[in-house]
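The next block holds one structure in the form of structure tokens; read it before the comments.
The other protein chains are all here in position, but one chain of the complex has been omitted.
Let's look at chain A:
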């Protein structure tokens, strides 16, 4: 085996940020070195993800970590679905990092002034290592071909996110952090329980092997395992009955942290649901119907919550919950077109929701508050900011020709084609949710950007370029998704096709036939497994 193959790229999105995290922690006294390392690591891992996205288009890439073949060792698998998630999350993580750098180093102002305006400056020394660990955890969750390694990635991500959420340890953040930490702990305990039971039922935790063995398990046990996993991921993805923690805990964090959480963490939950529903438990009508009901409730109740809010950050948190419903809708349709639409929607939503939270951070910087009652007249005071808000806001509501519209059209078309009563209810619900989203953000727009500016808002405050440019870049990325929507949608369709089929995934992991990896020691391990 030559040293450098295309597979060499696969572990990079996990390794680079993790190594960089160690470096930045060791170099915590040198803030500038930290910044350079963080940006370089994330840029490199994003570049690797983009390369992976093209490489994975011709078939999944598999790396056996430590050169132990798959069922014994842990493997990382980059298929189309993983690669596209990695790419969009990489771009987003990079933009948010740059934004947070801009927030940390304001131009032409002393730090106290900023602190009094924004209320929270990020302690950079802790922020960088934690942020990089978060990036590594997310990448590990996306790439893992092993259920337990996936759990580890999940935990890395959650532990880092808990630290980020409680940065500074102010009263408000400790309150929000407690809720968040307890809920996430509960979800990971459920996940671990599910892993234990799956291992007891099948004797393996390798995803490819599971997809071969699970169909032989008793259907009732299968259903229990599936529901337990969906429960764990549903908490993380914040689908309706399990979503109450999200608007409680996200808005108090610093703007870049909220942006990352909103854009990424819930989507990891959605990705895991997508992976489980396609690879491990395909074709279970009962669960699909449950998911449809859940999707409908998530959409409607989330958006009704958003309408009631008078704080922009909370309003956006509720729209976040609501739009998770669209993705679950796509998953619940359990068809290639539905899954493709869900994948496209996830990609669109990551970029748009993050961009909106970043822009709201700028609004807070400019207007001194995120409460709609205290903002006003920003369209006149900061026209550039108004544009930055308006574009992703319309994109979120799904105004043609933006990417949100395209994703929704995909979902609605497939819902109509499905034709069942529930699917029609969801089609109607989706349209109603889109209209209510438009109502909610137009309300925010009217109150924050129109009307006479309240006297507290200073007329001339230059926005730091370091914050505006990354936010603008992410808004631009959202527009780029619209421009390349054709090829991207095609990619999502191929990803969905491969996921629904599952054979290419299994063949890539076990090239020498099912149940057998490339190593020598396989036979022993299979015998050692606790097979029931």
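Annotations
Convention: a residue touches a chain if its C-beta (ideal position, glycine included) is under 8 Å from a C-beta of that chain, and two chains touch if they have at least 3 such contacts; residues count from 1.
Heads up, the rule we're going with is that contacts and distances are computed from a predicted model.
Of the names listed as "Multisubunit sodium/proton antiporter, MrpC subunit", "Branched-chain amino acid ABC transporter permease", "ATP-binding cassette domain-containing protein" or "Acyl carrier protein", the one that matches the UniProt record for the absent chain is "Multisubunit sodium/proton antiporter, MrpC subunit". Contact with the chain not shown here comes from a single listed residue; of A:140, A:166, A:243 or A:258, that residue is A:166. When the whole complex is considered, the residue among A:21, A:55, A:181 or A:385 that touches the unshown chain is A:181. Of the listed residues A:26, A:40, A:308 or A:387, the one in contact with the hidden chain in the full complex is A:308. Mapped onto chain A, the footprint of the missing chain covers residues 148, 152, 155, 159, 162-163, 166, 169, 171-172, 174-179, 181-182, 185-186, 189, 192-193, 195-197, 199-200, 205, 247-248, 251, 308-311, 314, 373, 521, 524-532.
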